[in-house]
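Here's the structure we're looking at; comments come further down.
Every protein chain but one is kept in place in this view of the complex.
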Amino acid sequence: MVETCSVCETRKPVVGVYALTSCYGCQLMIATVEKILQISEAVTFKSFHMLTSASSHGKVDIAFVEGSVSTEKDLIELKQIREDATVLVAIGACSIHGGVQSWDQGLRDYPEMYEKVYGNGEIAYEGLAAKPIDHYVKVDHYLPGCPPDEREIVYFLSTFLFGTYPERKERPVCHECRLAGNPCILIEKGEMCLGSVTTSGCNALCIGFGIPCIGCRGPTPYDTASFDALAKEFKRLGKTREEVLDRLSIFGSHDRRMRQMVEKAYGGEK
Amino acid sequence: MRYLKLPHEKRREFLIELKGYGILYAPVSISEKNFDYKKVDDVDTIRFDYNRTVLPPRKYFFPPNETLFKFDKKDCRLIDAYEDPGTFVIFGMHPCDIIGLRVLDSRFIDDQPDTYYKRRREKGIIIGIDCLPDEYCFCNIRDADFADRGFDLFLHELDDGYLIRVGSVMGHKIVDACDHLFEAIKAEDISVMTRKEREKQAMFQHYENWDNLRYLLELQDSHPLWERESEKCISCGNCTLTCPTCRCYDVQDVPELDGNGGKRIRFWDSCQYREHGLVAGGHNFRDTKLDRFKNRYQCKNAYCETMTISYCVGCGRCTQFCPTGINYRKNLMEIRGDE
Partner (left out) sequence: MMQSRNIYDTHVCRVLRVYPLTDTEKLFLFRFEDPSIGMNWRFKPGTFVELSQPGVGEVPISICSSSMRIGFFELCIRNAGRVTQKIHSLKPGDTVGIRGPYGNGFPMEKFEGRDLLLVAAGLGMAPLRSVFLYALDNRWQFGNITIINAAKTGPELLFMHELDAMRDIAEAENITILQTTTRDERWGGLKGRAATHLDKVNVDPNNTAVALCGPPHMYKSMFEELMRRGFDPRRIFVTVERRMKCGVGKCGHCNIGTAANWMYVCKDGPVFDYYDMISTPGLI
């Protein structure tokens, strides 16, 4: 683990916010947090296209990277960012879990998909199957969300400014959902809610509005997501294997245990 | 003890009277099938017929998220950040929840008092109400079906009103302040109460004595039930978060953006999560879902010495609010060899 505290105690940390293949929503989220003026005072933005046209590459103390690696260009850029950064934070669903562009991960051949979309058209850089950035480089911290929650963005920056680093959340959304005082919509309405296998930090916002969790913050880390037990419950509720896999793949297709555990729950039934 | 009768037609007036003491919290409907304690503005929204609330009333004394301290970087000193909620009234607590709170008291007050919990506890007025068991209730087995202490007032429904037991000095003050609402107890009121009490007792599904459960849980450590049931578990933590006696918490420091200060917060934790038994360096003392699953059964069935009951009060929440239908009571009975 690289320390930032020596940096933070002597001068303002230099921060870069970068985007690979993404919707730029994470950047937008950072740019629009209520305390952005205070943040701009506390750090020096070396690169942050959404905030300053004076963005350039170069050494930074903290790099926030959104987006998945989906082209050769992304990969070259990511490797450069890693080299230039003391601390690298993967931010958002695409960067951490591959994002919705990974939905079909492992189900279809990349050349087949490419042809379907681009035919024999040419694009400037060779495309790659979308992957989370830690597939290619070492990631120091993960800030999940689609987009991340404002409080968490501020918490991350605050810990760095304080000379320490953030604690990783691994509790499921259910935790915050109960704390928020919601009734469980999986129990009460039989909704295909993914809260129990999804990393918390959103205060169960969707469920608060009666919308089942689709797992945008990604599976709980350290292999703690019980996809099998959840899939079994969905099966009991009459959901098909395909429905369950579809739902879990939106943001969880790169989880190496997910498909296998769903298959286990469905016992090979079609 | 002092006993009074509140006629049904005076109930509304009594509730409005209670609002005069501070914020009134009571069970209200939060969805088609669920209830929860909420701040009540309109006393007509209070549900007297609720079965159980999703969250137990401990949330008012031991909040899900709470700031313990504020601090300033320059001198390492902590400044108590307790927020005084003012006097508040919780109306409609069932006996299991009242006893559950007293179980919490045994950990949070009786020994090295947790000043945050204790200060809130001194602010809360508790008005209990009797209830009828549903298929999840087994408070009778847990000796938590009748509250003889731990409330300011306790209401038993009669055919035409409530028999009120006054349980504290505050309780006396409340009824004295609106004594025009009450009547004296008559002999027939007592016979109605005892009849209803018999009816309630007859509604429970089980009546076994579970005194040996603690030892059977230890002896049955290799029972196939553990593997089978823990496989159903999705580690959502609902069972612990909705439990009236669960009290695990975690603490986190949240610095301010200016790098100079911040706050130390605590929030409910659950033994069903991986981090719970994790120590620095990466060793985990409850590394598998099976370990964590067993842990809750052992903890809940340990003996609370000050209350002379188990930590589980038989409220049924962990079963009703388990998304995958793990039946805690049935599992315990299987461990005992009952089912």
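Just so it is clear, A and B label the chains in written order, and each chain counts residues from 1 on its own.
Everything below uses one rule, namely that a contact is a pair of C-beta atoms (placed from the backbone, for glycine too) under 8 Å apart; a residue touches a chain by one contact, two chains touch by 3 or more.
The structure presented is a predicted model; accordingly, all values stated were derived computationally and were not measured.
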Among B:C178, B:C248, B:L290 or B:I309, residue touching the chain not depicted: B:C248
Which of B:N140, B:N301 or B:N327 contacts the chain that the document leaves out: B:N301
Touching residue (missing chain; options B:K59, B:H276 or B:K289): B:H276
Chain not shown: contacting residue from B:E122, B:D160 or B:E188: B:E122
Among B:L6, B:A26, B:L68 or B:M193, residue touching the chain not depicted: B:L68
Touch with the omitted chain, as defined above, among A:D134, A:E167 or A:E263: A:E167
Touch residues of chain A, complete complex, unshown partner: 1, 3, 5-6, 162-165, 167
Touch list for chain B against the chain that is not drawn: 68-69, 71-73, 75-78, 80, 107-108, 111-115, 118-119, 122, 213-215, 217-218, 221, 247-253, 255, 261-262, 264, 269, 271, 276-281, 285-286, 295, 297-303, 310
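Just so it is clear, only the chains that are shown with their structure count from here on.
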Averaged-CA centre spacing for the pair chain B and chain A, given as whole angstrom: 36
Residue ranges of chain A in contact with chain B within the complex: 8, 35, 38-39, 42, 154-155, 157-159, 161-164, 167, 170-172, 174-175, 178-179, 181-184, 186-188, 195-197, 220, 222, 224, 226, 228-230, 232-233
Interface residues, chain B side, partner chain A - complex: 30-34, 36, 38, 54-55, 64-65, 73, 231-238, 241-242, 252, 254-259, 262, 267-268, 270, 273-275, 289, 321-325
